[in-house]
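With one protein chain held back, the other chains of the complex are shown just where they sit.
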Amino acid sequence: MKTINIKCQNKYVSIIILFLFIFSSHYVSSQNDSTQISPINSGLSANQNVPINISTDDSGLTVLRGQTSSIIIYVRNDMSSTSLHNVSLQTINFSFKVISISPKIIEEIKPKERTPFTINVSVDSHTRESLYKLNLNITGAELASSGVKFNTKIHVVRKTTYGFYVICIFITLALLAWFIIRMKRIEKLATSKSNHQIQKKPWLFSGIRISTWRRISQVFFFLLLVYGGYLMLPQVRTDFLPFVQSDPNITKLPSLNAPQQYTEVFDTYTPFRTCRYMDGNRIFRACSVHYFTEVPAYGVPWYDFIPHFLVIVLLMFIFARVFCGWVCPLGSIQDFLGIFRKWIGLEHWSIPKGVMNVLKVLRIIWIIILFILAIAIALPLIGLIAFKNELFLIACQTCPARNIFPLISGLNPNWFPFNDPVLAIFSLIGIFFLILLALGFFGKRLWCRFCPNGIIQGWFNKGSLFSKEKDVRKCTKCGVCKRVCPMDNEYVFEEKDRKNVNNQDCIMCFSCVDKCPEDECLKVKFAGKEIARSKYKSPIFSSKYVPPESNSENIPSKPNTNHKHHKKSKK
Amino acid sequence: MAVVAGVDIGSTTAKVVIIKDGKPVSSAIALTGADCNAAAESVLNKALAQIGASRDELKYVVSTGYGRRAIDFGNESITEISANAKGAIYLGSAKGQVKSIIDVGGQDTKAIILDDNGRITNFIMNDKCAAGTGRFLEVIARVLQEPMDNFVKLSIESKEPATINSTCTVFAESEVVSLIAKKVSRQDIIAGIHKSVAKRIADMGRAAGIKPIVFFDGGGARNLALKLAIEKELGFEIFVPQNPQLIVALGAAIIAHEKYSKSLTASETK
Partner (left out) sequence: MDKKEEMEFVGYQNRYPMKVAIQVNAGTVKELQQNYAKLTLNNIKRMRAVKNRPRALEYFDNALLDKTARYQELKKFKDAGGKVIGVFCIQVPDELIYAAGAVPLRLSCGFYDTISPAEEIIPKNTCPLIKSSVGFNLLKINPLFELCDLLIIPTTCDGKKKMIDVLSNYTTVWPLTLPDDKDNPESRDFWVEQIKMLKSKLEKFTSHSITKDGLKNQIQRMHKRTSLVRKIFDIRKDKKIVITGRDFYTVMQVAFFDDIDRWMSRVEVLVQELINNQKSNITMMPDSTPRIHITGSSLVWPNMKLLHIIEELNAVIVSDDVCSIGQYYYNPAELDDWSMKAMLDAIADKYLLPAICPIFVHSDDRIDRVLELVEQFKADGVIYHILRLCQVFDYEFSKVYRVLEKKNIPILKAETEYSEEDAGQIKTRVEAFIEMIEAKK
């Protein structure tokens, strides 16, 4: 994939267009359907009016997940003089478990009268908050033999709790406290008579290192993406693109099993490394690799496919691998393991270089295999369709997230299957990747070098809007940048000609910029504008000493009168 | 009305140039001897006497050269390198902008490179070894018992200069003696000596980045044979001013004049 280099101004314009695009098309269609429900297949001839109609209360179609709820459907006899006899209601192809419909049969509905039917449904607690189709069939003596069909949508919601609001209040209070303490400290520093002079008042966020920001971001996104659902955050409605219709046969959340057909709503995917294997009304649907491997398998129509594709590509173009370093929960897990090891003081270990070089070659082969297989199960040419079940979503099957995320979000992971030879191979590969992830315990990110999502985003790294720039002359070649890099990337250290030192393996964690001991040697730039720079962090002096600027109030040097007398010592 | 002087106290000779009203009017040369101060005094008085001026009229003196700090009547001292550059630019050359200067003195040799504005960009001095200086030629002239004018004349007459292998002056002496014994003609020997000196000077010039127009001054510039030999080594013409020995003192005098004029205008505007 060729990366495109756009000049700064064009970058700004493209960002603005993207955001307009997203936000203008984002509307939440959470209104209930009208209470009148039209029939779809009356079973009667066209010139005859339908003698009955169904309706419901405003709240009658809302059910809570995780418990048994009732749906009340009113059946109304629209005929002026005839009664309806032996009316009963059935559900067709209903996604949820119907416990009972009461009454089972109604003997008579008088003209212009309506009778309620109560359908008791049990909705699983893991069901996604959404609208689900409800197909009804009404049979009766006066009606056609196959019955009158109606369809409507029920709205599955969750119990409101106040956890979300509590957490929001807590976070706000914490931020406020931090803000106040920080401002006080800045005032004290600026007015102190300390000799370690600070010439100008530091701004609010000065002195916070890039690595601190990054940890905060990682923790935040980890909680948001993994547990966001539990925290009662409102779900992002992902079927917002105007020309994409939700499929009527939307099914329940199939967390762990591969769906056999294209029955799910084709929501927006983002490179946000959220996973379809996470539970709890996950914020976004799945990562971009899932998208890229699912699309060929399903034969998705172009109008479904293009907008999501554009959104993904644009986000990758802007952020490239910043997701990897700052957002991805899988990466955060590796970093947290590393921190844990440092805290308990265990010794450091690293993969030998020769082994790493071999693995680097293997990962290219792996990516190619993934894509071939993803397409192969859809095309008859390669003859792998028979293996569709096993090869479906291989990227997901071999990804360590497939087991880790269910574990940490409360689902049963259904560990790697070995019951089938093809599945067994992929399970072995999956175990290998899981071990790599666990080796993050020793400080470096090993899984991230193989992650297909990361590799695809890595192709965008060189032309990304986020860039690292290096000034070779200021560099003292001390080698810190390659020692602290979690990806063992030596490119920043080795590159001596070009200013821009992005490369494909970089997860944009900016540890190198953070640790570089020379002022202004490494800089982080967004769309050409500098947002962070390296500086020397002295353990003794609190801030960089800025000498006093000379101004006219200072005592001027003696005026230069006549000629200079050079009183040099006579030797 | 303003009379200023530049005094160049070299290792062999002391020179003075006097500038009156912005133009050089008189000059004098004398041997330095052992007492720098006395030599400087006497040569200064000599130059003043030429224009009939007294010491009181002398407003500003800039000293330069090896003994510049030894005298006690100077207002300021500068190195001979800066003074040389100043003097060369002032005299200029009819052929174009002076870009380099070669100064062959009694005990040292200098190559000075100038930029388009006449400012010094680089300089190389050879003051550690006599080979390549005027001293070398003097020594050999004494060995061959030739007066200096004849020495030069004989060198020009030579058709094929001999090759002198010794780098050191002392050993070159013995080499010359052996060449005489081999019946090599005096012209060729002397030409060979000049070639050896010129080669060293040209190497030094090239290391400094010499480029035309080259100004050749110092005491050694009076030696026509040396000039021709250097031209042969460098491959292009070099130019000798009328009084090559006085250029440094002239430059010092020009600086004295500039400094004095500036101080006058400063005191006027006060």
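Labels A and B are assigned to the chains in the order they are written; within every chain, residues are numbered from 1.
In this text, a residue touches a chain if its C-beta (ideal position, glycine included) is under 8 Å from a C-beta of that chain, and two chains touch if they have at least 3 such contacts.
Worth saying up front: this structure is predicted, and the values here are computed from it rather than measured.
S.K.: Can you work out which residue in B:Arg55, B:Lys95, B:Arg119 or B:Lys262 touches the chain that's missing from view?
M.R.: The one listed residue touching the chain not shown is B:Arg119.
S.K.: In the complete assembly, which of B:Ser63, B:Ser82 or B:Asn243 touches the absent chain?
M.R.: B:Ser82
S.K.: For review purposes, identify every residue of subunit A that touches the missing chain, sorted by number.
M.R.: Counting only subunit A, the missing chain is touched by 195, 197, 342, 345-350, 443, 472-480, 483-484, 496, 511, 515, 517, 536, 538-541, 544-545, 547-548, 550, 554-555, 557, 566, 568-569.
S.K.: State which residues belonging to subunit B touch the missing partner chain.
M.R.: Counting over the whole complex, subunit B touches the hidden chain at residues 66, 78-82, 119-123, 125, 127-128.
As a working rule, only the chains that are shown with their structure count from here on.
S.K.: Could you grab the centroid distance between subunit A and subunit B? Build each centroid from C-alpha atoms only and quote it in angstrom.
M.R.: From the centre of subunit A to the centre of subunit B is 82 Å.
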